[in-house]
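Yeah, one chain of the complex is gone here, protein chain that is, but the others are all in their spots.
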Amino acid sequence: MIDYTLSERDEQVLAAVREEALICRKYARYYDEHEEEFAPAELPEAKDFKNPFALLGKRDELDSSMGVMSMLVTAGQTWGDYTVRMRRGTGGLGNAALRASGTPEQQNRWGAKTLAMAITEPGCGSDSKAVQTTAVLDGEEWVLNGEKIFVTTGCRAEGVVVWATIDKAAGRAGIKSFIVMKETPGFEVTHKEKKLGIRADDTAAYVFRDCRIPRDHLLGGDESIPKEGAGGFKGVMKTFNMTRPAVAAIGLGIAQAALDFTRDSLAAEGIEVDWSAGPHARSAAQQALIEIEADIEAAMLDVLHATWLSGESKPNNLEASISKAKGGEIARTATQRCLELLGSLGISQDFLIEKWFRDCRITDIYEGTGQIQRLIIARDILGYSAAELS
Amino acid sequence: MIDYTLSERDEQVLAAVREEALICRKYARYYDEHEEEFAPAELPEAKDFKNPFALLGKRDELDSSMGVMSMLVTAGQTWGDYTVRMRRGTGGLGNAALRASGTPEQQNRWGAKTLAMAITEPGCGSDSKAVQTTAVLDGEEWVLNGEKIFVTTGCRAEGVVVWATIDKAAGRAGIKSFIVMKETPGFEVTHKEKKLGIRADDTAAYVFRDCRIPRDHLLGGDESIPKEGAGGFKGVMKTFNMTRPAVAAIGLGIAQAALDFTRDSLAAEGIEVDWSAGPHARSAAQQALIEIEADIEAAMLDVLHATWLSGESKPNNLEASISKAKGGEIARTATQRCLELLGSLGISQDFLIEKWFRDCRITDIYEGTGQIQRLIIARDILGYSAAELS
Amino acid sequence: MISFGPTEEQELIQQTVHDFAQSEMRERARPCDEKRELPDEFLQKSWELGLVAGAIPEAYGGGGIGRSPVTNALVLEELAWGDVPLAAAAMTPALFVQPLLDFGTDEQKKTFLPLFAGSRFHAASLAILEPTFSFEVSNLRTLAEKKGSGFSLSGKKRLVPLASTASHLLVVARGARDGVAGLEAFIVPRDAKGMKIAAEPEKTLGFQCLPRFRVELDRVEVSADARLGGDRGIDGARLLAMLRTASAALGLGLARGVYELALPYAKERVAFSQPIAQKQAIAFMLAEMQIEVSSMRHLVWKAASLLEHGADASRAATLALTYANREVMKLADNGLQIFGGHGYIREYPVEMWYRNARALTVTESVSAL
Partner (left out) sequence: MISFGPTEEQELIQQTVHDFAQSEMRERARPCDEKRELPDEFLQKSWELGLVAGAIPEAYGGGGIGRSPVTNALVLEELAWGDVPLAAAAMTPALFVQPLLDFGTDEQKKTFLPLFAGSRFHAASLAILEPTFSFEVSNLRTLAEKKGSGFSLSGKKRLVPLASTASHLLVVARGARDGVAGLEAFIVPRDAKGMKIAAEPEKTLGFQCLPRFRVELDRVEVSADARLGGDRGIDGARLLAMLRTASAALGLGLARGVYELALPYAKERVAFSQPIAQKQAIAFMLAEMQIEVSSMRHLVWKAASLLEHGADASRAATLALTYANREVMKLADNGLQIFGGHGYIREYPVEMWYRNARALTVTESVSAL
């Protein structure tokens, strides 16, 4: 059926998430101004809160699916603050990769660790097939060499899923994922990036110098290089199917926070939307409030749709990119427009909205820029190969 | 100096143009509904009006340049109506081509005729180098064969400047312009297109079947095929330098008419812009009125800038495309937004604005679509060849 | 439970209506637009789909499958994919029937619903738009004043679909209270004294095949039981939410039609020795269309599902309509652009859809229900 209501149990979980989220806001400014520090994995006020994902428990037929709820929980958490969160669980992007492509043994061994995902290199942005980091098999060990940048949660993660090529000539087909734990010799976290926003969030730069890992650290365990040149890379791409909507949800949670702050601040000064009246009954500000809210809601529904599909075990590659493209765009414009509505008072650091404006901007960049997502969408709907539409 | 004031003489000319233009509106609906008919070249009420271009006379230093004024006159005429005009003068696009590339003899011979310009073919849209129409030299005659569509003023023009290739292998370099008069055997006007708007305007489809013209009907007279493959085509492209801003001005005159009607209609119902107050003092409609007016004014200034440059005999290829790209875009959005502001009453055919909305839409299509213009601009600013950015 | 899957029954209806749109609407659209005519044959064929009568309870001779705003949204998307003005024509009786089902007294239902239970198309309509440029539904100029035990209606209405053949008009007027809360609806027979329906339909941009009329009410007296909902009156906010959701659903169908026509065209159309779809400028336009069609649909579905739950859908409906009105116009505009010069010729339907898109999205809207 087509339905958008939440069960009582769904509501309870989300209410708890929002309650937690509000606590994070107390710390948000501090960690924005103290970029060199990390917010604690768990805040003092947190200990009495259950992990929302645990709260979800098993879903009965009236409840929303795990996938849908996890997006709402994610957005609910970043609605408080992105970089300060109560608990990150095994929040690393590498964990998604492990779940998607890891062997049962690998999942057991590393499932509980926080794993970052290291893809981007100084030379290549979204061009994942241009990976220069190499992995050479030497007896029963892989030897990794190369540099990685923009590694999310890279400083605090216990380990990382690294993209490296075992055969440059093979292009995409030669790219494999390897699990490297922090203590491994030859694996160095060079620095934490200084950013526009999400400053407390750790975005690291890595270097691998003759870094040796056991042969069985190859994610999925398959060392073969598919002829078609698709297979290996597809395996890697698959992990994006879950992360693209999640990344959009992260941004939209922040955008929603910005809109809520804007709405409440203007309401306190007598500017409120009348949902029944028509356009000619609206002030410029009321019209903008409606448009921003529509944009955020549309983008969030795209996110829920993409994850709902995966819950129905239907393919969602197209929808995942739609949600990321739309979410990234709205994360930009919604926060921009909210600040416009609040005028010069909105840019004051007495409030968090200027931080949310900065934090949000990453959404359309990482995990594939809006341009990359549109390229994926266009190829999908046109039935074009990367060669036909580049 | 940087100045935007009009001299008294400038103002007088434009006032006369607007007065004429209002008369055209009486006929606009009729010719929209009687697409098969042509508006007379001169309306009864017109005989007492001097030709505005004649009125311009010689410009003294306080007056705006001929180029600038001709754009204002053009926009002023279409502000009344695009398809019904008092007098078209030698308004055909072919005349611009003749002025730009014709030999003195050719200018004397055909300067007074109305010449259309036939470029587009069923197979190729903006892709002018894909011209399939051929011209083969047979003794002292060129023999033309091919089809042309979307020929503006093609039915009523006395002659036409036709693009044809004298050597397909040479690509652009092989494309030449030929002057063909209406009575020439083998030259047939097949039909008048049925269009969304500008219905009274004649947009014709031509067929050339073994159409023979004297050798000296080759525009510019140069039969050689430049090695670089640029020359011949450049000659042709040059004509666009004058027509791109003019085409933008045509659309912006209509857009201005739509805005004026919208502003006056809403003012009559008590909705007016206060130019001194800020955004939080505005209704949604007032904000939209300001944005639309800013868009039209910006686009019109781009047009004037491009033509002002040509008056200073400075290169204006980039600026001509800027004015066409911007003008085409605003012609679309401004009329769309005006109708939105007027609600369901604006779409009534009791008023002309719904016609202007239809008429305006051609602006971003003919004489090079907005996409083509952006391609030209991008190549120019990036210093890329057509091969580097296609 | 948040869920995006139509029921099997809904998918069946979708398919049926889509086939109808394909076979009965797509080809008719152009000639009907050019000739400004609406064939009775089409109305009758659409009637036989039971889209209007289906929702009427069996007690009144209807199909008794019940009102479902969600199913309705699915139906409107498919019909609009076929052709918006033809869709609006086919659904015009619903403008009368559905408010009657939602707000009518048992007495009113008993009296009027059977009219629509027959096998022949029965016209009735809704009069709400007025001849002002700054028309604002929360501030109607048509007034309903108490007169004895009944009411006296005065004002000017516009764009009332099929008014000349409608047995009754549902006239929306401003009652005792201000704003949307003060909206009242009255059942007025076509021949009511003081109500003048224009002889000729209005000529408008787009919607050329749908006859829409000006209606003047000069102290039209109606009895108390002509007031929809009797003493309770109607829920004006809910009526508007229904109208807005329906209008957004029509926009969605139109937009999808443009997208589905532009996509293959861009793959076939060759310029600069390449299909134009291989140019990022065009490919990204198509990607945007896909993104917006999906986004619009979700907003429409959400508003419809809230209506189905009987919840307050004012916010959701306004979001859906505001979003759809903006994106539908942009999409129709870009669709025309992809066709270039051919898009400007009355050859492909894109120029017609461009007109219909603007006409549909400027009315806050009462094109269907």
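Each chain carries a letter (A, B and C) given by its place in the written order, and its residues are counted from 1.
Here is the rule we use: a residue touches a chain if its C-beta (ideal position, glycine included) is under 8 Å from a C-beta of that chain, and two chains touch if they have at least 3 such contacts.
Being a predicted model, the structure only gives us computed values, none of them experimental.
Peer 1: Which residue, B:Asp3, B:Asp48, B:Glu140 or B:Glu183, contacts the hidden chain when the whole complex is considered?
Peer 2: Considering the complete complex, B:Asp3 is the one touching the chain left out.
Peer 1: Identify the residue among A:Asn51, A:Asn317 or A:Thr369 that touches the chain left out of the display.
Peer 2: Of all options in A:Asn51, A:Asn317 or A:Thr369, contact with the hidden chain holds for A:Thr369.
Peer 1: For the chain left off this view, which of B:Val143, B:Ala204 or B:Ile322 is in contact with it?
Peer 2: From the options B:Val143, B:Ala204 or B:Ile322, the contact with the absent chain belongs to B:Ile322.
Peer 1: List every residue of chain A that touches the chain not included in the displayed model.
Peer 2: 120, 123-127, 129-130, 149-150, 193-197, 265-266, 268-271, 285, 332, 336, 339-350, 354, 357-358, 361-362, 364-366, 369-371, 374-375, 390
Peer 1: For chain B, which residues reach the chain that was dropped from this view?
Peer 2: So the residues of chain B touching the unseen chain are 1-7, 10, 61-65, 68, 274-281, 290-291, 293-295, 297-299, 301-302, 304-305, 308-309, 312, 318-319, 322, 325-326, 374-375, 377-378, 381-382, 384, 388-389.
Peer 1: With the missing chain put back, which residues of chain C would touch it? List them for me.
Peer 2: Interface residues of chain C facing the absent chain: 279-281, 284.
Here, only the chains that are shown with their structure count from here on.
Peer 1: Chain B to chain C: how many Å between their CA centres?
Peer 2: It comes to 38 Å between the two C-alpha centres.
Peer 1: Taking each chain's centre as the mean position of its Cα atoms, how many Å separate chain A from chain B?
Peer 2: Measuring from centre to centre gives 49 Å for this pair.
Peer 1: Which positions in chain B touch two or more other chains at once?
Peer 2: 271, 285, 343
Peer 1: Quick one: which residues in chain C touch 2 or more of the other chains?
Peer 2: 134-135, 364
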